[in-house]
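Okay, so here's the structure we're looking at.
Every protein chain except one is present and positioned as in the full complex.
Chain IDs A and B follow the sequence of writing; residue 1 opens each chain.
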Amino acid sequence: MTDGMKMKRVFPILGLLTAVLLSYALYEALVAAPTEQTMGNVQRIFYYHVPSAWTAFLLFFINFVCSIQYLVRSNPVADKVTNWTVIAIGIAACVAAFVIRPLPEGMEPSSVATTGLAIVGLYFLIKKFFSPERTDALAVVSAEVGVVFCTVVLVTGPLWARPVWGIWWTWDVRLTSTLVLWLIYISYLMLRRFSTSGQTPVLAAALAIFGALDVPLVYFSIWIFRTQHPQPVIGGGGSIDPRMLRVLLINWLAFLCFAALVCWSRYRLEILQRDVEETQALEALLEPRSSR
Amino acid sequence: MSPSARIPSGVTGATLTKDLRLEWRSKDALNSMLFFSLLVVVVFSFSFDPNAEESRQIAGGLVWVAFLFAAVVALNQTWARELRNHVLDAYRVSPAPANSLFLAKALGNFIFVAVLEILMTPLFIMFYKLRALGPSWQLIPVAALGTWALVVNGTFFAAISLRTRSREIMLPLLLFPVSIPALLAMVNATTAILTGELSPRFWIVLLSTYDVVFTIACLLLFEKILNAE
Partner (left out) sequence: MNFLYAAYAATWIIHITYLGILVRRYQRLNKEIEELRKR
């Protein structure tokens, strides 16, 4: 098991590096970053809340990609169509980034283009390096770790909102969409756990697709609702102090490394578990009847 | 028209008529749903005792929650009869397209839940002294679109839940999160019509979009779900 041996050697080093990076990021967030004018020190929750959100969304997106790939792999026509659609999305994002003026609040042309290219890159990277069964394992892993990070977002959000805006919760676009995403993926994990079918990956993948279709609708519906009933926006939008941006990105990098390590070990666990189950199943088949 | 082209609507129609006829003869599901709905209305009216003004504000939410629970009761038994008699296995090996089965089931559920809603509405009006200040005819498209939104996803998730332990609890667990935008639209549209304050147009458009998106998604994916053993 060369993978396992490689992991045993490399993992602790990477773990230590990540711990150092996280500590540095924590220091930056708590001490080095400038204090916000209106909100005071509580605003520093931002440096944990936002990176966790971005990481969670990235992980859920990986799950979405894995689900699509798992569903289309059996049909070569659908596979090709999906490939070209993904490429088209990437091109559209790059074009839209520089053509559409003005962009919606908070979006920069460079980040829109990068996101588009990242989507394409992620899709084909996963396709190349993960066989269908491994793709499903990755789907489980990203869903689980995604839920963990999403929980962090939903806990830190109200803890930030309460001292600043005086309320624990509000049905604003971002919080509600995040809550729905969390609920959908909890139901995804429950489906995985309670399913007795041999084709659980297919069922779960279908659910993930439904979830992915749902979230934009939630976002849009809350947006309409909010324009009819104006309410505070948690987390604000608009420009950000470059010093704060730096601290934010450092924290995001640290949490990404942390998430990658957690995913790696969860992935290893999943593969091992599947191997063990396969071996147990084979043993049960080959077991001579006399010993039972 | 070649026979194979005629088959799809034939299958849908046949399955739908069979379901409706079976249900009419036994009235199993309909009776339990009826009684359940009545209970829900009564319990709700004990918990909330609003005056006419307040009830217009909250009735939208109350009514749709009640309909949602009734729909879940209906949806849970969607595939139960098929499972009992191994009809699903027969369906899998037949050349009939999976979508016809899905459409038949979804339409059947739609009819059941619609009947329920028609029976429960007078009770709600009575208990909550409801009177729509907005154009009340608009409640019909809202109810139709909203019911279809719940039923189409519900039938799909009922098929998924077939292959899980705790089947009956799995269906609402899967259905509720995905239905949130539809529920939001339904409740807000109903409240808008009852209070007459805002236009329900956006919500109706949203509901229609939701219906279109998810009907297409269900039709595309149902075959895979049906064949998952």
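The rule is simple: a residue touches a chain if its C-beta (ideal position, glycine included) is under 8 Å from a C-beta of that chain, and two chains touch if they have at least 3 such contacts.
None of these values were measured; they are calculated from a predicted model.
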Legend entry - Visible chains that the absent chain touches, using the contact criterion stated earlier: A
Legend entry - Candidate in contact with the missing chain, chosen from A:V50, A:L159 or A:I209: A:L159
Legend entry - Residue, one of A:A96, A:V148 or A:I224, that touches the chain absent here: A:V148
Inset, instruction - Could I get the residues of subunit A that touch the absent chain, sorted low to high? - result: 26, 30, 41-42, 44-45, 48-49, 52, 145, 148, 151-152, 155-156, 159-160, 162-163, 258, 262, 265-266, 269, 272-273, 276, 279-280, 283
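Keep this in mind: only the chains that are shown with their structure count from here on.
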Legend entry - Inter-centroid spacing, subunit B versus subunit A (mean Cα positions, whole Å): 32
Inset, instruction - Flag every residue of subunit A that touches subunit B in the complex, lowest number first. - result: 71, 180, 183-184, 186-187, 190-191, 194-199, 202-203, 206-207, 209-211, 213-214, 217-218, 220-222, 224-225, 228
Inset, instruction - Would you mind writing out the residues of subunit B in touch with subunit A in their complex? - result: 153, 156, 160, 163-166, 170, 173-174, 176-178, 180-181, 184-185, 188, 198, 202-203, 206, 209-210, 213-214, 217, 221, 224-225, 227-229
